[in-house]
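Supplied in structure tokens, the structure appears directly below.
Every protein chain except one is present and positioned as in the full complex.
First chain written, first letter: the chains are A, B and C, and each begins at residue 1.
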Amino acid sequence: MQNLTSAPELIVSKWLNRSPLSLESLRGKVVMVVAFQMLCPGCVSEAIPQAKKIFASFPENDLALIGLHTVFEHHAAMQEVSLKAFLHEYRIAFPVAIDMPSENHPIPQTMALYQMQGTPTTLLIDREGKLRTQQFGHIPDLLIGAELMKLILEKQG
Amino acid sequence: MQNLTSAPELIVSKWLNRSPLSLESLRGKVVMVVAFQMLCPGCVSEAIPQAKKIFASFPENDLALIGLHTVFEHHAAMQEVSLKAFLHEYRIAFPVAIDMPSENHPIPQTMALYQMQGTPTTLLIDREGKLRTQQFGHIPDLLIGAELMKLILEKQG
Amino acid sequence: MQNLTSAPELIVSKWLNRSPLSLESLRGKVVMVVAFQMLCPGCVSEAIPQAKKIFASFPENDLALIGLHTVFEHHAAMQEVSLKAFLHEYRIAFPVAIDMPSENHPIPQTMALYQMQGTPTTLLIDREGKLRTQQFGHIPDLLIGAELMKLILEKQG
Partner (left out) sequence: MQNLTSAPELIVSKWLNRSPLSLESLRGKVVMVVAFQMLCPGCVSEAIPQAKKIFASFPENDLALIGLHTVFEHHAAMQEVSLKAFLHEYRIAFPVAIDMPSENHPIPQTMALYQMQGTPTTLLIDREGKLRTQQFGHIPDLLIGAELMKLILEKQG
């Protein structure tokens, strides 16, 4: 049974750095999704380095970190082949999902479903699968560290 | 009654930015003590800015932040009059305690009591008054944010 | 007549941000060429921001700044369509030349001609067309500022 406020599943065309997974399968862990574009300067200078630090700092048993490549502009410039090189050059080891393109408009399907305003956007999902935080733009390390710990310490209901 | 592992009281010659307080009186709150020297470059570039962010980010009901000026070198250079100007110029609004000088050696009394290795040193004390973390050197924002939240979420026994 | 130590012409498959130009046509100006790859982290975090500052700080009459996209790895990832989006997103307004791919090996033709060791590489060419500096890796702002001024102040022979 899915709670009404549960984070809806990501709609993904391809997974990089690992085999496909679902939010459902991560139930019991905290999940952080960082939606980014490889040619978004704020993502490259802030969100990606922060995500790498988070991935290195919290145990995978507690926190699942997912990059979501939500291309909503310059689509031809950020195809899978370019994204793969980006992940290699920036030493990104966490799972990255490619947001499924929409048929008739530039915003990909997960981005539209979550009504994201741009990149980077951070989603924090609790152990029960509920979306607890959705924020567009940079979240300072101090605050995201505190928020992640808060969610990690929650018992699963 | 004081637990054997309770953080011992700070030994203070003077309080700046507020009237005297004791760790005892802060029981029920998490307490962070940042031991620094006003002429320690790492304190000025990292520990002080971090402490200011923490002071601005967590509610005072949950977290009491205390600066501890632990002068163990260049004593004549870092007297109260200089420290006051430093607090003013660096816009430090949280309480600052001056560690009581020792009579026969350069290390001040609280610094000696806690066997601190240098500045900056960060102490994290839980709601029950127990010393949970003591670390010399810089703690990344991500980790101290997580650790503070963990202590804040603990119920008082 | 071309001096033996003159900087050899760039071998370019396409010019972006302007119509084709040659080093020959820039004789009389100082020329700075910054060889980069759009997916090279050190280029993105240091060399490109520095080039933008230089472009904004020195008059075009004195200094011609050229970006040279020298793709020697991940070729499929850094095609023209991706580079164009990169230039747009990173607000790069100076001329950018795409180094001509080689037929039989990954290193493009200008990069091979100059025997560059990687990206970023900076070339400084004087008003007479002579290559005066070729450096792989970051050059501090203080030093490149001084070196550029030195070349700018030289009279053309």
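Going forward, a contact is a pair of C-beta atoms (placed from the backbone, for glycine too) under 8 Å apart; a residue touches a chain by one contact, two chains touch by 3 or more.
Nothing here was measured: the structure is a model prediction, and the numbers come from that model.
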Touching partners, among the displayed chains, of the absent chain: B, C
For chain C, the residues touching the chain missing from this view: 50, 53-54, 57-58, 140-150, 153
Interface residues of chain B (partner: the chain not displayed): 39-41, 44-45, 73-74, 76-78, 81-82, 84-86, 88-90
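Note that only the chains that are shown with their structure count from here on.
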Copies chain A and chain C - rotation angle from C-alpha fit, nearest 5 degrees: 180
Per-chain Cα centre nearest the global Cα centre, belonging to chain: A
Inter-chain centre distance, chain A versus chain B - centres from mean C-alpha coordinates, in Å: 36
Per-residue multi-chain contacts in chain A, two or more chains: none
